[in-house]
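Shown here: the complex without one of its protein chains, the others still in place.
Entry: chain A
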Amino acid sequence: MADLATIVRFLMALLEQGALAMIPAVGFALVFNVPAKALKYCAVAGGLGMMVRFSALQQGISIELASFMAASTVGFLGIYWSKRLLAHPKVFTVAAVIPMVPGVFAFKSMIALVELNQRGFSTELFTVLVDNLLKAFFITGGLALGLALPGLLFYRRKSVI
């Protein structure tokens, strides 16, 4: 059945994305000096977030909205763990969304900015600058808003822990 093959291929790709995203989540958690017992939560949240984003992208949802959905999943998960481990949710969640931070967009736009100065104005360079800058801006905004969502919706006037 062709449908089944498509689903299996999708699931394999999904698992691969999740597994690969766990590595940078833990890697950056080490740079941020996250306590050792919280590392496995960073890995799980990182993998899950990437899987949510991958599924959303496959459905044709834009990358900004997909990042927002993934980050809010990670954000709610972070609240749940935060109560159990008595640590601020940002301890787990920021490392988990690091694999989704739009680094390549940010670098492309900044490099175009420097080259606009070096080579003089050209429409191509300016297009690269503006396109990538806006993408980086909105994806970062989506990620940060997604992480802040539980606080904005449910913890308006009280602390999580």
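Operating definition for what follows: contacts are C-beta pairs under 8 Å (C-beta built on N, C-alpha and C of every residue); 3 or more make two chains touch, one makes a residue touch a chain; residues count from 1.
Convention: contacts and distances are computed from a predicted model.
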item: Listed names "Heme ABC transporter ATP-binding protein", "Sigma-70 family RNA polymerase sigma factor", "Threonine/serine exporter family protein" or "Hydrogenase iron-sulfur subunit", matching UniProt entry of the absent chain; value: "Threonine/serine exporter family protein"
item: From A:Phe10, A:Phe107, A:Phe126 or A:Phe154, residue that would touch the chain that is not displayed; value: A:Phe107
item: Residue among A:Ala56, A:Ala70 or A:Val128 touching the omitted chain; value: A:Val128
item: Absent chain, residues of chain A that touch it; value: 17, 20-21, 23-24, 26-35, 38, 86-88, 90-91, 94, 97-99, 101, 103-104, 106-108, 110-115, 125, 128, 140-141, 143-145, 147-148, 151-152, 159, 161
